[in-house]
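Missing here: one protein chain of the complex. Every other protein chain is in place.
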Amino acid sequence: MSGTLIDFCKQLEPTQLKLPSALLQTATDGVEFQHHFPTTRDEAWKYTRLGRVASLHVSALKFNQTAQPLPSSDYIDVIFEQERWHCSEPTEGLHISFAGALDSTDWNACSLDGHVQHINALTAQGGVSIRVDAHVSLSKPIRIIHRIQGENKALILHHQLVLGSNSNTQLEVFFEGDSEGTYANVLFDFFIGPGADLHTDMLQQTKGTHYGFHTQRIYQQKDSTFALQTLSANTHFTRNEIEVFSQEEGTHTQLYGAFIGRETNHIDNHTYVHHMAPNCTSDENYKGVLSDKATGVFNGKVKVYQDAQKINAYQSNKNILLSDQATINAKPELEIYADDVKCSHGSTTGQLDQQALFFLRARGISEAKATDMLIKGFMAEIVGAVKSSHIQEALHTLLD
Amino acid sequence: MLKITDLHVSINGTEILKGLTLEIKAGEVHAIMGPNGAGKSTLASVLAGKEDYEVTSGTITFEDQDLLEMSIEERAREGVFLAFQYPVEIPGVSNVNFLKTAINEIREHKGLPALSAKDFLTLVKEKSALVALDASLASRAVNEGFSGGEKKRNEIFQMAMLEPKLAVLDETDSGLDIDALRIVAGGVNALKSKENATLVITHYQRLLDYIIPDFVHVLYDGKIVKTGGKELALELEEKGYDWIKTAE
Partner (left out) sequence: MAGYTENELAKDLADKEYQYGFVSDIDSDVVPAGLNEQVIHLISAKKNEPSWLLDYRLKAFEVWRTMNEPDWAHVSYQKPDFQAISYYAAPKQTKKYESWDDVDPEMKETMSKLGISLEEQQRLTGVAVDFVMDSVSVGTSFKAKLAELGIIFCSFSEAVQEHPDLVKQYLGTVVPITDNFYAALNSAVFSDGSFCYIPKGVRCPMELSTYFRINAGGTGQFERTLVIADESSYVSYLEGCTAPQRDENQLHAAVVELIALNNAEIKYSTVQNWYPGDKEGKGGVFNFVTKRGLCEAHAKISWTQVETGSAVTWKYPSCILKGDYSVGEFFSVAVTNNYQQADTGTKMIHLGKHTKSTIISKGISAGHSQNSYRGLVQIHKQADHARNFSQCDSLLMGSICGAHTFPYIECKNASAQIEHEATTSKIGEDQLFYCQQRGISEEKAISLIVNGYCKEVLNQLPMEFAVEAQKLLSISLEGSVG
């Protein structure tokens, strides 16, 4: 018998973050009002069942305010591992602190929506606050690593990245672990200042029966650029929710994603781009390869607000099913209230190109090798957009 | 017929035409040549009434009427025809339906009755032969899937159908091979009369081997810097546009 949302929150610890009381109230009300986990009758969860999540028995991983130091390397590292967090010495123009140390006013720009974010608000045990000063181009990439270890543990974090005007940042995010019955609810808020550029590559590669909820909320100011590559590889259960608010003119947003599912993996990608200001572009490209009994979900939504003229929004989702037991559910949506726009989406689902397969085999390549080659080719666009060499290597290994 | 006086035109705040003056009389063929960016296509667009261009000062009269006061379609109905450098594709709208609509709107404007289907088709047959346009193209959607040459021939075919007083040919030779060029030019010449006039806008001289101009104007930096007879085109071809720049 699965528990209610309140039961679920009760087994965790109250939040260690100083969220504004209004936000906490929203979350408390939300959990009480909704009472139960959403069901598939709920449009946002139409293709993802939460019964298993609701019946999880987990305990929260807690963190100290102070980070353990890390030796200097080619990266600025932030590591959350068991009940410790580690941090490299920041370079000039970069400020890193524990999210629990932030004042309630630092969270004023946040908003909450849906049970995942409500649980996060009520039970987050920490997170990292990263600030990049205006006009700073970081010489090293920032790397945030989450290692979720210990059976039935829950990792609940709320990160905040504030990128000053005309700054330039490269970020890599990893999710690792191999314990059973774990839960993660990790939320990122990205505030991207005018003219700032943020490139993020994220690899989700947890083994074991792990239930991962990943939320990224991105607030883009004038002429800023945001690129996010989300790669979910053989994860038991993953729900990605990415919401971009293009608030001012001249922004560019790139959301790329690859999801590779096997066995009974369930990987759900929800993206929502709000074009609230004119003269912006967004480019979305998600690719899925599903084998065995895996299920993939892609729900991409682009909303163009009434005054947001001259928007160019493109969305593509392509899926390959390698098994008759695999399932894909795709829902690319456009909601448009401005007239001078160019918006399009395309979605295809199919198999590997049989002619190409035949061609490769006719040149003497084994069927297995040819299949790998074609899948690699299929994923090349996404892999090519990844800057992180670690993630690129991981993907190459995975696709071999 | 057409009188342009001290015309200044800007687009997005940048001045493109900087005091252009030109007069074209009935029966004449004028050519405007000039390097890229001189304002040749701007002139064509302004004559047709394209809204992106802002006329900051100067006048254009056409048949003693203020052309700048007229809407795009009024200019067309009064007899200004622009052969587009890049003819537009209109999916799903057949060439024939498009032309029939245009002809009847123009006829209505002139107080003439609509053309019967039979007369219209006779006209299509006659005029399409002029530019060797395959009859099957007439029933296809406007310019959709046409080759570059077919699009340009279609422009001249439309010109033949609409019988304008002033035809403005905007870089009609661009992208044409020599055979297509001959056909297009042949069409233009066949339509020439004492009552109408032609303004040929081109970068290269070769079109003027086939459409012989009475006057050649050199447009440079938004102004006409030199005017002469057809031999001026040859001189330009030989010496290049740098000659104009240095001569200035």
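As written, the chain order gives the labels A and B, with residue 1 at the start of each chain.
Definition applied: contacts are C-beta pairs under 8 Å (C-beta built on N, C-alpha and C of every residue); 3 or more make two chains touch, one makes a residue touch a chain.
No experiment lies behind these values; they were computed from the predicted model shown.
Interface note for the absent chain: among B:Leu20, B:Met33 or B:Ile106, the touching residue is B:Ile106. Listed residues A:Ala330, A:Leu374 or A:Ile391: the one in touch with the omitted chain is A:Ala330. Here one chain is not drawn; of A:Asn166, A:Thr349 or A:Gln392, the residue touching it is A:Thr349. Considering the whole complex, the residue from B:Gln65, B:Thr122 or B:Ser139 that touches the absent chain is B:Ser139.
Considering the complete assembly, chain A touches the hidden chain via residues 43, 47, 306, 309, 319, 321-324, 326-351. Contact between chain B and the absent chain runs through residues 48-51, 71-73, 75-77, 81-82, 84, 87-94, 96-102, 104-106, 109, 114, 117, 139, 141-142, 158, 162.
By definition in this document, only the chains that are shown with their structure count from here on.
Chain centres here are Cα means. That of chain A falls 55 Å from that of chain B.
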